[in-house]
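Right, chain A next:
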Amino acid sequence: MIDQIFGVWNYWIVFILMMIGLYIVISKKSLLKKIVGLAIFQTSVFLLYITFGKIAGGTAPILTDNVNEIYSNPLPHVLILTAIVVGVATTALGLALTVRINKAYGTINEDEISASDLVEYHEKYLEDKN
Partner candidate 1 sequence: MLDISIEIISIISFVAGVFFILTGSIGLIRLPDVFSRIHAAGMIDTAGASFIILGMILQSGFSLITAKLVFIGIFIFFTSPITGHVTANLARKKGVNPVGKTKGKTL
Partner candidate 2 sequence: MFLAVLIALAISFLLILVRLINGKTTFDRILAANSIGTIIVLGISVHGFYMGRPEFIDISIVYALINFIGTVAVLKLFDKGTLGDK
């Protein structure tokens, strides 16, 4: 029974973490907070992959002299190693975009950005009309 619960517990929490990241990305207006949400989502996906690679009673995949040792699956580790570094590149790009948007609009709130865009369009429309 307790094996059953703990056997799927990791998956459940990882899915809930994923949805918390998605919720932050959907509902928060601040662009910085959205990037934090993306980071949470990413980390949960990493955890999901690493959980697939775990073998109970195994050790880290660094070879020892003992021949009968059980090693955890090293393949997900490699994939996630690549993904972490690419994730940081994504974060840096997002932050640079945010800084640039703040320079152009003076705010990083989504609603204010679209409002000032609307005002600009309206003024342009009036100019064209005249």
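The candidates were selected such that all candidates are chains of the complex that A comes from, given by their letters.
Here is the rule we use: a contact is a pair of C-beta atoms (placed from the backbone, for glycine too) under 8 Å apart; a residue touches a chain by one contact, two chains touch by 3 or more; residues count from 1.
All of these numbers come straight from a predicted model, not from anything done at the bench.
This complex pairs chain A in touch with one listed candidate out of 1 or 2: 2.
If you check the complex, the residues on chain A that touch candidate 2 are 59-60, 62.
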